[in-house]
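Let me give you the structure first, and then I'll get to my questions.
Left out: one protein chain. Kept in place: all the others.
What follows is chain A.
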């Protein structure tokens, strides 16, 4: 129940966006089965949301530690380039997958080391790889768009299992695995503790460095998965454009998901819904026939509205309005405005 309450704003926002698009595009919600797999706009949204959804999983953990990972788009480009090179070299699929994931992990560890061991500010530490990463990817592909024709690898991007497109399956499974590992172990609690108060956490013996490195490492792994999906989907690696600006969408998905950039409490599920909201806006605007030059503006406007509704200031103002206009029954709210003095010592 508590979990549902936490997710309510994101679910409501998603439903509202889908509803708005349905008004403009009749038949938007219809799903059919063709050739043994699911088809329809909703399925399409889930497929196209895959890269941002995957990035958002790792980004959620990083942001929960009070960090940020700007490099994920570039890491997508690196891993995509490496995967394409290996595939073009006719390496077995297992090798391609393991090497690509290993590279993503290494990128994450590099970021984590800069942040946790050298105490660099996360935004600067990951900016390094954000800039350098695209250069590395260009070196790997030799500056060209590296294409390949390999049905096995392409299956990751365009295949389907039990009727569910592979990209969707991958982000669902990744979200489930990371979510379970984090919440069934104590990682989640400890990451939240470090994000809220790193000093106090260290003083009770929480190994904050390890946790921070782990968060960036998971972020790197997620970026590697996203990079492979994009590469498999287009049958090639484009070092310049793969994952371009996606780090910003991933951050946005996390923020829409209600995880604060100042660290602490996080919800991977909410971030995934955030990614779906972003993709629904993208797809919806395209399908509704708006002139494409409006796309970015409409998307920005919708996001402003969503974030405004979530902002603590608005929430306080709304609960203040409620308090003013009667319904005194809601007196167990957690905002002890009257206690501010007592807490100020």
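Criterion: contacts are C-beta pairs under 8 Å (C-beta built on N, C-alpha and C of every residue); 3 or more make two chains touch, one makes a residue touch a chain; residues count from 1.
FYI, contacts and distances are computed from a predicted model.
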{"item": "Omitted chain, identified by the protein name its UniProt record gives, among \"Spore germination protein\", \"Peptidoglycan glycosyltransferase MrdB\", \"Gas vesicle protein\" or \"Simple sugar transport system ATP-binding protein\"", "value": "\"Simple sugar transport system ATP-binding protein\""}
{"item": "Residue among A:15, A:29, A:189 or A:317 touching the omitted chain", "value": "A:189"}
{"item": "Residue numbers in chain A that touch the chain omitted from display", "value": "184-187, 189-190, 192-193, 196-197, 199-207, 211, 264-265, 334, 336, 339-345"}
